[in-house]
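The structure is given below, and queries will be raised subsequently.
Here is subunit A:
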Amino acid sequence: MIEPWQYQVVAALLFMIGVLGVLIRRNVIVMAMCIELMLNAANLSLVAFSRVWGNHDGQIFVFMVIVVAAVEVAVGLAIILRLVANRDSVNIEDTSLLKW
Partner candidate 1 sequence: MPAYVPIALFLFAMIALLFAPLMTWVERKQSALMQDRIGANRADVFGIKAIGLMHPLADVIKMITKEDLVPTGADRWLHTLAPIIATIPAMVSFAVIPYGGSYQGWGAEWSLVVADLDYGVLYIFAVASLATYGTVLAGWASNNNWGMLGGVRVAAQMISYEVAMGVSVVGVFMLYGTLRLTDMGVAQQETFRLLGFIEHLGWVGAGTWWVNLIKIPMWGIVLQPLAFFIFLTALMAENKRAPFDTPEGESEIIAGYFIEYSGMKFGLFYMGEWVEVVVISGLITAMFLGGWSIPYLPDAVLIDFLAQGVGSNMANVFAMLIHVLTFFMKVIFMIFFQQLVRWSVPRFRYDQVMDLGWKILLPLSLANIVVTGLAILIAGEIMG
Partner candidate 2 sequence: MTEQVIFYICSFIVLLAAAGVVLNVRNTVYSALSLVVAMLALAVLFILLHAEFIGVLQILVYAGAIVVLFLFVIMLLNLRGGDMGAESQPILKIVGTLLIVGAGAKLVTLFTGARGAWPEVGREFGTVREVGKILYTDYLLAFEIAGIFLLAGLVGAVVMGKQRID
């Protein structure tokens, strides 16, 4: 039998891979994809707990998270398109105007 904590371990590992991606990669679009990984890790954790408690609250939460992720991707990618058109590069270092 699969224990509940095993799902949490998978979610934690997925989340950590997402954070690693945001820290390491400099490509703006890949960073957005790693943010989606983090959201999905949270979704997995929520659904597992919804099953543990036996009610649907976790699944409603996941529904809202999916809606928020969809909106965030739409608006965020529109912003990224504008940004890349402005700076002419997908490297996130090029968007920083600070000296160091």
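As a working rule, contacts are C-beta pairs under 8 Å (C-beta built on N, C-alpha and C of every residue); 3 or more make two chains touch, one makes a residue touch a chain; residues count from 1.
Keep in mind how these were chosen: all candidates are chains of the complex that A comes from, given by their letters.
Just so it is clear, the structure is predicted and the values come from calculations on it, not from any experiment.
Candidates 1 or 2 all come from the same complex, and the one touching subunit A there is 2. Here subunit A touches candidate 2 in the complex through residues 1-10, 12-14, 16-21, 23-27, 29-30, 32-34, 36-37, 40, 43-44, 47-48, 50-54, 56, 59-60, 62-64, 66-75, 77-82, 84, 89-91, 93-94, going by the rule given at the top.
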